[in-house]
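Dropping a structure here in structure tokens format, bear with me for questions.
Every protein chain except one is present and positioned as in the full complex.
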Amino acid sequence: MSSSFGENVKFSVFGQSHSEGIGVVIDGLPAGERIDPQQVAVFMARRAPGRNPGDTPRREADEARVLSGLVEGVTCGAPLCAVIENADVRPGDYEKLRHVPRPGHADYALHEKFHGYQDVRGGGHSSGRLTAPLCFAGAVCAQILERRGVTVHAKIASMGDVDEAIRRGNSVGGVVECVAEGLPAGLGAPMFGGVENRLAAALFGIPAVRGVEFGAGFAAAALRGSENNDEYYIENGQVRTRTNHHGGVLGGITTGMPLVLRVAVKPTPSIAMNQKSVDLRTTEEVELVIGGRHDACIVPRAVPVVEAVTACVILDLMMEGTL
Amino acid sequence: MSSSFGENVKFSVFGQSHSEGIGVVIDGLPAGERIDPQQVAVFMARRAPGRNPGDTPRREADEARVLSGLVEGVTCGAPLCAVIENADVRPGDYEKLRHVPRPGHADYALHEKFHGYQDVRGGGHSSGRLTAPLCFAGAVCAQILERRGVTVHAKIASMGDVDEAIRRGNSVGGVVECVAEGLPAGLGAPMFGGVENRLAAALFGIPAVRGVEFGAGFAAAALRGSENNDEYYIENGQVRTRTNHHGGVLGGITTGMPLVLRVAVKPTPSIAMNQKSVDLRTTEEVELVIGGRHDACIVPRAVPVVEAVTACVILDLMMEGTL
Amino acid sequence: MSSSFGENVKFSVFGQSHSEGIGVVIDGLPAGERIDPQQVAVFMARRAPGRNPGDTPRREADEARVLSGLVEGVTCGAPLCAVIENADVRPGDYEKLRHVPRPGHADYALHEKFHGYQDVRGGGHSSGRLTAPLCFAGAVCAQILERRGVTVHAKIASMGDVDEAIRRGNSVGGVVECVAEGLPAGLGAPMFGGVENRLAAALFGIPAVRGVEFGAGFAAAALRGSENNDEYYIENGQVRTRTNHHGGVLGGITTGMPLVLRVAVKPTPSIAMNQKSVDLRTTEEVELVIGGRHDACIVPRAVPVVEAVTACVILDLMMEGTL
Partner (left out) sequence: MSSSFGENVKFSVFGQSHSEGIGVVIDGLPAGERIDPQQVAVFMARRAPGRNPGDTPRREADEARVLSGLVEGVTCGAPLCAVIENADVRPGDYEKLRHVPRPGHADYALHEKFHGYQDVRGGGHSSGRLTAPLCFAGAVCAQILERRGVTVHAKIASMGDVDEAIRRGNSVGGVVECVAEGLPAGLGAPMFGGVENRLAAALFGIPAVRGVEFGAGFAAAALRGSENNDEYYIENGQVRTRTNHHGGVLGGITTGMPLVLRVAVKPTPSIAMNQKSVDLRTTEEVELVIGGRHDACIVPRAVPVVEAVTACVILDLMMEGTL
């Protein structure tokens, strides 16, 4: 299904950049978990614009209102629905783009899929704004995981020169690395239901992600087996590896070593420079100038999103059943 | 679920390296499609060992026997099950490895997940041998796709020095690139059910894959927006892009440009050199020498597998419903 | 997953009887469908209490606010989320029931599943109140179906004597029959993904449903083959059957004859009479008197709900993909 992921815990995201509200339904959370709204707000604030140079000037309070699933702040086993109202909406900015797809955006692809009925305002359902409910979900899951000794942290591994990009009306991308610690060995499954499969499937749902790798990732392709293999040893009675090229996961299943993944984030496609496109009505080539409010670099704001999605998938993996 | 993928067409793979048989059930194929067994055999032969230096000396006829789903060579709408008998089985090679996990293999992870009950013979269900039924499935799907003008071709993008690796009892990895042409625009979906999500989830099911990227992929992270964006133009009445950094897919949905993806294949973890590991019974550190039959490089054999999995996912995407 | 159904169109219901809001996310609706809010309101009003003797005195406006998925009243391909605020909430009525399960209700089962953390206010997530968002979803689907010539109508097939039940502080049940007309032949699938399977799975999600049957249903078990078989004939060039004991579906697939199903609705478990139960803390047997506001018979209100769920599943079936 298009806008949901998860097997044991299901995350369904809804909303468009300029619809009345956006949000998420989380079905399958364990009952009896206290969720601290303050911690959730702190997590979500990390994604909110206005903290880094290059962020969009759009301002949203991003207050998540929980409609269901909590009783006095504790999960009750029913689906948790959180809604964020869209306040700072300026649909007028976008109408002229209906028939002229922006390079690097999903406009043309969406136009073809939905026969012109897609919501063109601010990227619609494909907008980066939909990462706000993802962060809500991740913040909830992170609290549950933390109680089990599992922590998830992402950071910028590399990034282009933002200040120069702003000056030139251009944009840059980067790589986000995420590490989960405290995972038990034996989580996941072989072949298609494993840790990598499910994380990758969810992470590619974050707008602008173009690649996902685990452990040494693409660099492993240039190593020799003797270099890439991680030898086992015992530390405090625990099986561990001296190096961690495998990034904590082998054949879809965790080894107990830190889970390490990286995602490639492309440069924001909205740039201030003139670009060439076509008018889908007349099939004439046209010059395009993008107005609206945009990020020159979304990498810093992608950090909590990657962390959030990783936390969601890990909780889903940990809820796997046994007899 | 662990060993299946696909939404509209479901592919369920079964078998272990040394079980009586391995195979695949394909549920949801369109009815009325003639499947040429000769073409299937040719496709599968590309994966069979013995064609490249560095291939395992294990020999298997890899003849797929179709038990169901075809009537006189034509799909009938019922699930297609194909079985490949395991003939050249030497389980004795592996027994000593039961309690000593091989570095870089899933042995230890499997041991923890299945509490020591996993099939240790030749990697069990996590063996590269399971890519044989994947190739069968891909060969079937490729025929159906070809009739709709869709072709899928993979090739080696980069690879380590195999001959040197063989000489030193070491192994190397590489990168496989896959291109699908003839896809219509509008295939896929936003967020989590899109082209990248579903392809990545399936491709990470191929043993030894450590990264998946689309279009410019990780390289996009170092580009500027003006460099990475692909401008639109019209050619013969068709909307196209002059460059293809987006690799034919934007926001989960195809644009009609060639779909381009790359997977990172790590060096085969089985190497002839001595390695350090631990005995899971005694938790003592031990020296490990791997016997058995192995590939010094599986990249050439991974090429048809990547092609196969890509073809399977594309057919699944093309079967998406409309009113 | 607990609170969702559907394969091509996914319906996710959230909320509890006394949470801030309840609602539904519908993912996978075709784009370009105009949804008339007036017709939706009319449909939902059929479920609202206060129209039949025996309805609960609880009053809710049941106004569904659409947060996403529509642009100027037309589906845009993004998930449609509708929220209904819970206004007339009296949580105090229920607190004393936390440890004394009401006979015939899911209280004890929920207590065991969620370890006492379930929302006990008014039945929580298992409340009949959750059928309001189902009716919203059904009203949306019915409009889309009607444009394709498919209509769905339910009615009471049998019902106990409500007026007598009210007088005695008792309750009664009944049978709801639902007929869908205009369905094409060939909808559905053999074995487990068929019309009966998917309808039954969804219909048993309606509170108080204890049985589902198609066509002659349980009565077919007492017929002879010669009586139950429906002979084929031609009418206006169309293949039809002279009788319709098969209820429009054979082996999981529609025949083009009217789809006929019936659901058994048990008597409302909340009755005014004294009942015996146990205190889960002390494991002592106790006398129970149920306060709160209840229906003496929910069969009339179940009619639009059965219709709604049937419409949802039929739309899901009609969205099945082909090449």
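Each chain gets a letter, A, B and C, in the order it is written, and its residues are counted from 1.
Convention: contacts are C-beta pairs under 8 Å (C-beta built on N, C-alpha and C of every residue); 3 or more make two chains touch, one makes a residue touch a chain.
These numbers were taken from a predicted model, which means no experiment stands behind them.
*Asks:* In the whole complex, not just what's shown, which of B:Arg51, B:Arg65, B:Lys96 or B:Arg281 touches the removed chain?
*Replies:* The single option touching the absent chain is B:Arg65.
*Asks:* With the missing chain put back, one of C:Pro37, C:Gly104 or C:Gly182 would touch it. Which one?
*Replies:* C:Gly104
*Asks:* For the chain left out of this view, which of C:Arg47, C:His125 or C:Arg301 touches it?
*Replies:* C:His125
*Asks:* Pick out the residues on chain C that sit against the missing chain.
*Replies:* 1-5, 7, 13, 101, 103-106, 108-110, 112-113, 125-126, 130, 158, 160, 165, 170-175, 184-194, 196-198, 200-202, 204-205, 207, 209-234, 237, 239, 241, 246-247, 249-256, 264-271, 273, 275-278, 280, 283-285
*Asks:* Considering the entire assembly, which residues of chain B contact the chain that has been omitted?
*Replies:* Spelled out for chain B, the touching residues are 1-4, 10, 12-16, 19-23, 25, 27-28, 31-32, 65-69, 71, 74-81, 83, 110, 113-119, 121, 124-125.
*Asks:* Which residues does chain A use to touch the chain missing from this display?
*Replies:* Residues of chain A in contact with the hidden chain: 7-8, 30, 77-78, 144, 148, 190, 318-323.
Heads up, the rule we're going with is that only the chains that are shown with their structure count from here on.
*Asks:* Whole-Å distance, chain B centre to chain C centre, using C-alpha means?
*Replies:* Going by mean C-alpha positions, chain B sits 43 Å from chain C.
*Asks:* Can you compute the centre-to-centre distance for chain A and chain B, using the mean CA position of each chain? Integer Å is fine.
*Replies:* Whole-Å distance between the two chain centres: 25.
*Asks:* For chain C, write out the residues touching at least two other chains, lowest number first.
*Replies:* Those would be 77-78.
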